[in-house]
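Here's the structure, in structure tokens; my notes come after.
The complex is shown incomplete by one protein chain, all other protein chains being positioned as in the whole.
After this line comes chain A, so read on.
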Amino acid sequence: MAADLAGGGGAGAAVADPDGPDGVRMTWNAWPRSKVEASKCVIPVAACIAPIRASPSLLVLPYAPLRCKPPCAAVLNPFARVDFAAKIWICPICFSRNHFPPHYAAISETNVPGEFYPQCTTVEYAPPSLDASAAAAAAAAVPAPIFLFVLDTCLIEEELGFVKSAMRRALGLLPDHALVGLVTFGTQVHLHELGFSDLSKIYVFRGTKEISKEQILDQLGLSSAGIRPGAAGAAGYPKAGPQANGLHPSGSVNRFLLPASDCEYTLNALLDELQTDQWPVEAGNRPRRCTGVALSVAAGLLGACMPGTGARIIALVGGPCTEGPGMIVSKDLSEPVRSHKDLDKDAAPHFHKAVKFYDNLAKQLVNQGHVLDLFASALDQVGVAEMKVAVERTGGLVVLAESFGHPVFKDSFKRIFEDGEQSLGLSFNYQNPEGQMRLRVTTITRRWLDGSANTEELVEGFDQETAAVVLARYISLKMEMEEEFDATRWLDRSLIRLCSRFGDYRKDDPASFTLHPNFSIFPQFMFNLRRSQFVQVFNNSPDETAYFRMLLNRESITNSVVMIQPSLLSYSFNSPPAPALLDVASISADRILLLDAYFSVVIFHGMTIAQWRNMGYQNQPEHQARFLLAKLNPSATYNSAHEVAPGSDVIFTDDVSLQVFCEHLQRLAVQS
């Protein structure tokens, strides 16, 4: 395990990049030739790719890619076979023969373009203009990134204050040319017109009514003027520059989206004036909060921008949507927000409607090429489970915190806008942060296996970390999509099948069972996955589960593995920091344990250390012990308390320990 942690790169950034220059990891790096063979592999053939991962060695080509003839349209790559004499290349994907166009005439064995360099399996094209229709304008006017803030005002004063200061800080960090818009919402949605100098002007939308993009554009007077491809390519692009300051044609979206440099004052003044939602909240009720309509309005407004313009909707939500589309719970406080149990029993009356609503919103945003980021800060759930689909499909960020004053929110929010080395490099679809349109092409190749005999080759090509993550993602999906799905049982069966297939053993002799090193940790991953938040959802709220799963689906294999199986580091006076077994046995009186479970980091003090701490060294809440204990292998439980060494701990659980788990696995795997 310790080895694994080191090798898996638990702390891995510094170590060699396990994902390679392509950012691709596969469950199997040698591929079975037939469907039947593949199905016998138990773990599906799968690849995980980080498509826009930054890489210092990335080659950027300043011209348009050369594509295979339709319908293939694959891009020329180092694996293509080339007949330099005939000026022909053969697509490695479809095997079509393609003539090089005239401008490749100079190609020869000694003179090949960048996309042919063998080490350049990943290249990025940055042609002067990718979009033919916008060709003329693109060179002149690079569309500015758009940040449309959607701010919840159904907050207590204190929270609103936190949000405001977070907003102010963010505004200060935005590049001057970035376009900014503001939507606030509570019982109703307020879309602030920033480009109107006579007085503050707000479009108000009712919170209870679903409203289509067309209606929104129509009501904002943007429907006719907005999107006409023919009329000057830039018509739909909110333009930075002088035009945004002066008189706005009433049909222009520029009324609502202004360059940060122009509207910073207005926005700050607006934030100063902004009050919490003034509609009365009846006793025994939740405030009326129309998150759904607010997001519709934001998405609708962005619909007036040219498709492909990079835009993010940054939603700051402080509670559950209680009204209109996307509502997750009624206003009546006597109705609790849905739990996993409710979802399981189909007793969450609003859930499916809300999911459907966000599903449509996701489609709209995807069509427009815009992103939804969600910052949920509340003690209660806000509906992340329902909104998940929209965030995920648009590649948005999600942050879950207890308060807008909590560092998790504050720091995360700031990071988004920060520049510099730690920059998150927010991307806008295929538009890079500088506003250019890019096309990144990664081409990889793997060996085919001959027949079924080559088990050894197959095993050599197995990536157990990737396999664990793929299974975790896969099972999350199945749990969401399939009713009555028994995840634990499904995992157990898969693991048993895998071990039966690839283990070395004599039939019916558990003791003879051994696994190839490439598989050796896999059972442990499964053991921890079974106990993880991804499978044991009942310990969490649906919002938390959704949050975990979104990150699982977005993070690299390395990080995802930590989510499944946290890394545990031990600090003591006697030895340098060292990885510790993720076992309750690792707890001892004179150690500090640091648990990195990705979503949280827990520092656990042994009994002695705890005493020191009690003297006021620091204020780590005791309850986090529970979290750590839940993650540890219950090798010692109250059932086995008599065996426990003094100074160590026991876990009050009925879960089996890893040892017991493995014993059972062996027995079952060898069964004939």
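Here is the rule we use: a residue touches a chain if its C-beta (ideal position, glycine included) is under 8 Å from a C-beta of that chain, and two chains touch if they have at least 3 such contacts; residues count from 1.
Here is the rule we use: contacts and distances are computed from a predicted model.
Peer 1: Identify the UniProt protein name of the omitted chain, choosing among "AP complex subunit sigma", "Protein transport protein Sec24-like", "Transcription initiation factor TFIID subunit 8" or "Serine/threonine-protein phosphatase 2A 55 kDa regulatory subunit B".
Peer 2: Of the names offered in "AP complex subunit sigma", "Protein transport protein Sec24-like", "Transcription initiation factor TFIID subunit 8" or "Serine/threonine-protein phosphatase 2A 55 kDa regulatory subunit B", the absent chain's UniProt record gives "Protein transport protein Sec24-like".
Peer 1: Out of A:Y63, A:F95 or A:W279, which touches the unshown chain?
Peer 2: A:W279
Peer 1: Which of A:W28, A:F100 or A:Y203 sits in contact with the chain that's absent?
Peer 2: A:Y203
Peer 1: Going by the touch rule given at the top, which residues of chain A touch the chain that is not shown?
Peer 2: With respect to the unshown chain, the touching residues of chain A are 187-188, 190, 193, 196, 198-206, 209, 211, 215, 219-221, 247, 250, 273, 278-280.
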